[in-house]
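One structure is given below, encoded as structure tokens.
Just one protein chain is left out here, and the rest sit where they should.
First chain written, first letter: the chains are A, B, C and D, and each begins at residue 1.
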Amino acid sequence: DTVKIAFVDPLSGPFSPTGTNGYAEFQYAAEKLVNDQGGVLEGDMFEIVGFDNKMSPKESLIQVQVAIDQGIRYIAQGNSSGIAHAITDAVNKHNRRNPDDRVLFLNYAAVDPALTNDACNFWHFRFDANADIKMDALTDVMAKDEDLKKVYVIGQDYSFGKSVAAAAVRNLGEKRADVEIVGNELHPIGKVKDFTPYARKIVSSGADAVITGNWGADMVGLGKAIIDAGFDGPIYTYYAASNGITRTFGEQGTGHIYLVSEGAVNPPASDRTAAYVEGFEAKYPDHDITQPRIANTIEMLAKAINEAGTATDVVKVAQALEGMEHDSIWGGKLFMRPDDHQIIQNVDIQEHTSEGLQFYMDASEWGMKLVSEVEMAGMDSPTTCKMKRP
Amino acid sequence: MLDVRDLHAYYGKSHILQGVNLNVQEGEIVALLGRNGVGRSTTCKAIMGEVEPHGSVTFKGQEIAGKKAFEIANLGIGYVPENRDIFPGLTTRQNLILGLKPGQKDEDGRWSMENMFEMFSNLRERADVEASVMSGGEQQMLTMCRTLMGDPDFVMIDEPTEGLSPQMTQRVAELLNQIAARGVATLLVEQKLSIAMDIAHRVYVMGHGQVVFEGTPAELKSRDDVRKEWLEV
Amino acid sequence: MTAALELEGLRKSFGKTEIIRGVDLSIGKGERHAIIGPNGAGKSTLFNLITGRFPQTSGHVRLHGHDLAGKAPFEINRMGLSRSFQITNIFPKMTVFENVRCSLLWSMGYKYSFWNMVSKSRALNEGAEEILEQINLTSRRDLPAGVLSYAEQRALEIGITIAGGADVIMLDEPTAGMSNTETDYIVGLIEKVTEGKTLIMVEHDMGVVFGLCDRISVLVYGEIVATGEPEAVRADQAVQEAYLGAALEAEH
Amino acid sequence: MTDTTSIMTKKRSYGGLSTGTVAPWVICTAILLVLPYVFQSNSALTIMNQMAITIVFALAYNMLLGQGGMLSFGHAVYMGMGGFMCMHVMNWVEYQNIPLPLPLLPVVGGLFGMGMATIIGSFSTRTAGTVFAMISLGIGELIAASSVIVVAFFGGEEGVSGDRTYGLPVFGYEFLTKIEVYYLTAGWLVLSALLMYLFSRTPVGRMANAVRDNPERAQFLGYSARWVRFYSFCASGFFAGVAGGLFAINFEILTEENLNLVTSGSILLITFLGGVGFFFGPIIGAIVFTLLQSVLSLQTELWQLYVGALFVLTVMYFPGGLAGVIMMHVAPYKLGKLGTLVVPYFKTVLPAAIGILGLASFCEIMFHFKHAAVGENDMSLFGIEFSTHSPLPWIVIVGVTLVCFWIAKRNSAELRETWGNANVLSSPKEGGAQ
Partner (left out) sequence: MELVLVILIDGLVYGLLLFMLSSGLTLIFSMMGVLNFAHASFYMLGAYFAYQISRYMGFWPGLILAPIIVGLAGAAIERFGLRKVHQYGHVPELIFTFGLALLIEEIVQFFWGKNQVPYDAPEVLQFALFSIGTNEIQAYKVFMIAISVLIFLCLLYVLTKTRVGMIIQAALSYPRTVEALGHNVPFIFMGVFGVGTALAGLAGVIAGPQLGTFPGMAFLLGSIVFVTIVIGGLGSLWGALVASLLIGWMTTFAASYNIAMADILMAVGFEMPEDMSEHALRDIWSLTLPQIGPILPYLLMVVILVFRPYGLFGKRDA
């Protein structure tokens, strides 16, 4: 029988761009990396089942329940840490109350550190570097920039945005005590109609660089406003790529937009990587590989299932995942840290450009190019997670 | 001028007009009498196209049944509804202005706003007060004037003297005669027999949604049976 | 004994125009009093002042000796005064029956209670049915009030007003728009239900006025020019000119 | 807009509940009792619970809209506030182990919701109409926005979560399983629905209608329009709060979405879809909408398109809402002519329905054609597999759709005819005339 993975993310509404893109990536990964390789165990195929959570915690919980009833054992979600908190909590309760149909929560993008610290639990695995780790990598690069004097930190007013801000301040403090944080503020998420005033503040604060965790419309809005206002320094971001963002920034973005992520595709790590991306671009022309970690998620799950020898006893699978090491299709190693289920991987800094690209984004002539890479970022980052194991 | 043949009208399920026949000639005043609820107002509404008419209504030899209300109005039919329908939020003057047909200017027609104010001095005093606060009687005058502003060739007036003081009632009677004098035909729905009898050239009596008597006021006076059966309880 | 209703130096201006110019009037218990006068004289305004619809500019209104200054309409109504409107004012979407039943609720002491079921109270519903009988609308019981013919709505208006059984009843042109025969019927009804109660009515139909009322006041331009027995008023010269004009002949 | 009372009072059954009024309640309760045996899966229970909650909320909302004529754009506030309070209480119960049995939690929510309503209502119910509507909109936005700011109470974006099972067990029930929660919810559903129904029969309830129709006249009947509004508002707030409590018990988490404009807006849509003119309208609305949202969205990405279309068509052709459609048939039923409609319905509504499905299929296939991954040409509709890149399915769908609509159109005249006759005591003339 097939191994089903529930993809619970917004497939409709204002947040659907990230959702639908992730959905495509999951389907492609399952097909290419598992099914075409003959599946798991004795030929069981992966199947990705999409559930539209409309970016609503309530709907997420309903859909998760529906998924569980369909005999699905693996819940994948990533869009917004807020929802992730709801799901991880619900999954935890469910597994405690229904010992005989437990499920795993594969978090592929919700990067609020809390999820692998105070809010951690045995059933939650995060395949994305959390906000702290990413910020660590980001600030490493920034620290090298000698004439960086003033930095402005701005983000969305919710758990993720807050943790980005906190991490930024902490890291810069440690690495470049001389750099001054000229601004550190949060704006309501998805409510700001015109970012100009924020841009004005940033410009007149005389900042040389901006750090933001914004995503979706909040990212484009902020970015364009800042550049229009006449800012000419770098903008260090988490999610300023694809989903129309790259295309909208266009020429304006070159030399401004930097982004921290994993699995840079320009240049591709190997022919296998290149083939994988080409295949995807061919199959999904109006999507891009925006979340390379999704491939890792699928590969590691498959590996874990094979090691555990079962796809239904998720405890065994989870145990197999814990401490698993794996060679990522994007190059470099992957290590699922057992004590907090936070993946450790290479983190890349990339820049928005039109030169020297093998792969473009948004079917435009722009894309993201590797600037520098941090090996196994956050390997020894601390965690407060104390998880109860079954 | 106006010729109504076998006119039927319905409200939902209830069959209100069951074949009304009547006609009005140039410059004559025709009174439409009957008990409350027999369907006199409905007759006017049906002619005006406010309730769907079934049957034939010709005006100046032209079939108007099925036409839209504003088309009918622009053919020269004026209608003074029984419950006044003063437009709230607009002043007396604005109410009168709305009486003008699209593109029509004051002074164009038989009556100007000035004439109206002369006839009913109360209106002049209240010209720029919000009309909906005016006294019942004043509102009654206003509706009549509003319709006349549009310079119709034929007016249907539903209970014009309602709520008017005896004096004013006289005044309205005079006005109706003036209207006729200026060659405008009138269909008068009236409760106060006395007045109807005084000024009407011909009267129709309605009952059971049909016209049950037609003739001159004099004839009606002489016909006690009709009065007994159709006008009294 | 204190008068049922007492007006003292009552004045009302809208903006600069003064509509009621110092009205003094005292109406005894059980009296049937008519207020007549030309259109725009201020009769309805007077009603509105008494019933608290408008605040007066100056002067006093006393109901059974209590000053009504600053009281809201619903408070005044609770003190036993009920009125009808010249321009029909009913609950168009509710059924005729509901219209009447609602007008009984407060007077039957249900107030804002949410522990009584209206459909359960026999007194309430039969009371309502009775009113319907009286105003001849039983046949239209379950129609939305809005679809009644004009005169039917007028009848309902009166029904709602008298339903509460208030002891001071004010009617603003109750017979307007009714044919002579209807008029006669309604007058009879009014006579019956206001037995022993105080009635104040505005009316342009002299037949009704002279037939029904004990005393008449003539209001002209916001001032009372005459008050007294019908015969006296009818004889009054000023009244003749100001108001009745040729009307009397017309009516009788 | 005639209220169901007019139909009740016809029976002149003053005093004593007539079977006519009791029967529906008994039946509904019975249905609620057996439902879990029909739909046993946990997800079915989850969705039914969600329905029940929405029903309570929608009924509460209709106390304002349908009966009080007050249009609120911020009613989620009272449900949400009630819910949040319950979450906190739930957690206190857990940590301070206060002996508060879970089934009583909704009362807390209700009281808190009512508390909120009392505060807001004190100034918002002065008038109905636009002023009320806009104040409610403003308050709604304010509370929703502050929910992400005031983290201490609202828990920010993650919201507040708790665990219902840590309270003290009631008769050995710990509410571990969905089924237990279902019966708890169902119980509250029946109770609050009944209370709300009775409320609409009380003097305040009746006057709410009067004030809706003509606030001024109500004043001259001894009632202060403002107080009447205020009372209905508080009552509505209470039951909204109860719904919030049920939500807290079911989902064990409350977030900003429980307060925001979207929730407030959808409850308005739900209530209207069901039909504001009838007490049971919102119930139907809640059931249908929940199904659309949670089940249809599993079937198609276009579900919002269909929902939008549904609303537009409903208001255009059935302003009385779904309940209105049902009540339309009461008259024919009374005249014993319901039977005459069956055939025409079969001949008109059936093809129309197929036609609509065809139209939907067309949207689906077009969507698939435009947005599906390259090479994935196959899609399945109603269990039929086909390729969107071969002309045949397009032709079939378009053909079927057009033919069905044509048939429906042709037969609709007959339906209208029979419908007319079915509504009058007979005499075809009258019938034909409408």
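Definition applied: a contact is a pair of C-beta atoms (placed from the backbone, for glycine too) under 8 Å apart; a residue touches a chain by one contact, two chains touch by 3 or more.
Keep in mind it's a predicted model, so treat the numbers as computed, not measured.
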Chains in view touching the one left out: A, B, D
Just one of D:V170, D:V190 or D:L310 touches the chain that is missing; which is it? D:L310
Of A:F26, A:F127 or A:Y198, the residue touching the omitted chain is A:Y198
Using the touch definition from the top, which of D:F175, D:F247, D:F272 or D:W419 touches the missing chain? D:F272
Where the complex has a chain not shown, which of A:E59, A:D112, A:D128 or A:D157 is the residue touching it? A:D157
In the complete complex, the non-displayed chain touches which residues of chain B? 48, 50, 68-70, 73-74, 79, 81, 85, 87-90, 94-95, 97-99, 101-102, 146-147, 150
Residues of chain D in contact with the chain not shown: 65, 71, 73, 123, 126-127, 129-131, 133-135, 137-139, 141-142, 145-146, 149-152, 261, 265, 268-269, 272, 276, 302, 304-305, 307-312, 314-316, 319, 367, 370
Residue positions on chain A contacting the omitted chain are 14, 16-17, 20, 157, 183, 185-188, 190-194, 196-198, 200-201, 203-204, 206, 217, 220-221, 224, 228-230, 243-245, 247-248, 250, 286, 362, 364
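FYI, only the chains that are shown with their structure count from here on.
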Report which interface contains more C-beta contacts, comparing A-D against C-D. C-D
Would you mind pulling out the distance in Å between where the CA atoms of chain A average out and where those of chain D do? 38
Gap in Å, rounded to a whole number, between the CA centres of chain C and chain A: 76
Check: chain C positions touching at least 2 other chains come out as none
Which chain D residues reach two or more other chains? none
Within their complex, chain C touches chain B through residues 14, 17, 36-41, 43-45, 86-88, 147, 149-152, 172-173, 176-182, 184-185, 204, 206, 243-248, 250-251
Using the touch definition up top, name the residues of chain C that touch chain D in the complex. 51, 72-74, 77-78, 82-83, 85, 89-95, 97-98, 101-103, 105-107, 110-122, 124-126, 142, 144, 160, 164
With touch defined as at the start, can you tell me which chain B residues reach chain C in the complex? 11, 34-37, 41, 82-84, 122, 125-126, 129, 133-141, 159, 162-170, 191-195, 231-233
